[in-house]
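With one protein chain held back, the other chains of the complex are shown just where they sit.
The chains carry the letters A and B, assigned in the order they are written, with residues numbered from 1 in each.
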Amino acid sequence: MKRLQRALGWLAVAGLAAGLVMAFGVAPREATQGNVQRIMYLHVPAILVAYLAFGVVLVASVSYLWGRAAGADRLAHASAEVGVVFTSINIATGAIWGKPTWGAWWTWDARLTSVSIMFVIYLAYLLLRAMIEDRERAARFAAVLGIIAALDIPLVHFSVYWWRTLHQPPTLLRPGSTPMDAMLVAALTINLIAFTLLSAYFVAKRVRLLKREQEVLA
Amino acid sequence: MSYARRTWIVLWKDLLSERRSKEALNALFFFALLLLFLFQFALGDERERLTAALPGLLWLGFILSGLVGLGRAFLAEREHDCWEGLLLAPGDKSAIYLGKVAGNLLLMLLVEAILLVLFAVFFNIDLAAHPLRLTVVIGLGTIGFAAVGTLFAAMTAHVRARELLFPVLLLPVQVPVLLGAVKATEAVLLGEPLGAVGHWLGLLAAADAIYLTTGVLTFDAILEA
Partner (left out) sequence: MTAHPLIQVIGLRKAFGGHVVLDDVSLEVRAGEAVALLGPNGAGKTTLLRILATLLRPSRGVARVAGYDCLRQAERVRAHMGLLAHGAWVYEDLTPFENLKFWATLGGLPHGRDALNGALAAVELDRVADERVRTLSLGMKRRLALARFVLARPPVLLLDEPFAGIDQRAGKWLDGHLGAFKAAGSAILMTTHSFGRGLGVADRIAILAAGRVAHDTPLGALTLDDVRRLYELHAEDGA
């Protein structure tokens, strides 16, 4: 297991290196926005990986409530942490992109707002875990919160989107639009894979760390 | 049939306790009055500004009162080991959850009615133009709030920093309900038919269904010692 984890780590580093090269070197310079647009290669994969992580939290939470396996609880905990980290990367890169592009660090546009709410929800999830002393109770309550949070995310996105729209329309997932530069798509995809590998590595490491912590305390 | 009876007896007990002690109701009434003054001072005298902000203010008032009221939902159970009594009662625990939600819902609706009357009187605004539509919107929004609020109140009942953790958990999760309720209320107050905000009402109904279902399925896990 440890060797697998290390291999995963190296693969992630390799992927990141390739991704950064693609993003800042190979991919074409965007016409209107200039080089600052390149941050999208970090911004978009970050949020996609965060969604993936929170999806894992949902599955692990349901699994925990069903079978009460400590491993499911650790997976949920680690995934939530990694998801929060990548969400904050997304928000930070978004702000860095936004300042020269829109002239402000922050706007209350739909995408930014709903991502921030998601960020706060999962921060609250981590806070709940931290504030309950009994480990087993914390696991149960976090599992319930993990389920509600995940089911809430589509509601948050729809409600905020209907409330206000300003953000770029989605580039990667919009069907039948103008063909994008092949290099652009390639750069995005490589970074997405790299980020996924990296998050998997972080989750694996964190799960092991949690297991060690619990063994020491038991 | 026994499930319904157990749900009913939990509701009965909460309503009876509240009617006896009048603790929550008194506190919430004065809280609502206080909010009114705060809003007035914060927004100043301009009539248009107040009217434009009215749906948001109304729901802000509902939510703040709701936080105070819901936070106390399981207060009585923390005395004399009543919590354990609930846990040890045989049968499906979700009946207790639904009874609690119903009780909290009624309490919140009562406070909201008071707030509506106060708003209408103090801000000289006609809120009674479309009572049925307003009732539907407020009902849908409050159900969602009560469903999640009751669940989280149970979760935080035994946590030391309950007063801090409860709003931190509840408010972000309730954003869709808040947005939907405010937008729909805005439309109703402008005289629009409910069909115009069908998508918002759909969102509220979906949220309510999701929250209630999750609550029913997971309350057992929260009640456990």
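Going forward, a contact is a pair of C-beta atoms (placed from the backbone, for glycine too) under 8 Å apart; a residue touches a chain by one contact, two chains touch by 3 or more.
Because the structure is a prediction, the values reported are computed rather than measured.
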item	value
Contact partner of the left-out chain, one of B:Ser2, B:Thr135 or B:Thr213	B:Ser2
Selected residue (touches chain absent from view) among B:Ala53, B:Leu87 or B:Val136	B:Leu87
Sites on chain B contacted by the missing partner chain, in the whole complex	2, 5-6, 9-10, 12-13, 16-17, 20-21, 76, 79-82, 84-91, 96, 225
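Basically, only the chains that are shown with their structure count from here on.
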item	value
Contact footprint of chain B on chain A as seen in their complex	65, 117, 120-121, 124, 127-128, 131-132, 137, 140-141, 143-145, 147-149, 151-152, 155-156, 158-160, 162-163
Touch list for chain B against partner chain A, complex	148, 151, 155, 158-161, 165, 168-169, 172-173, 175-176, 179-180, 183, 199-200, 203, 206-207, 210-211, 214, 218, 221-222, 224
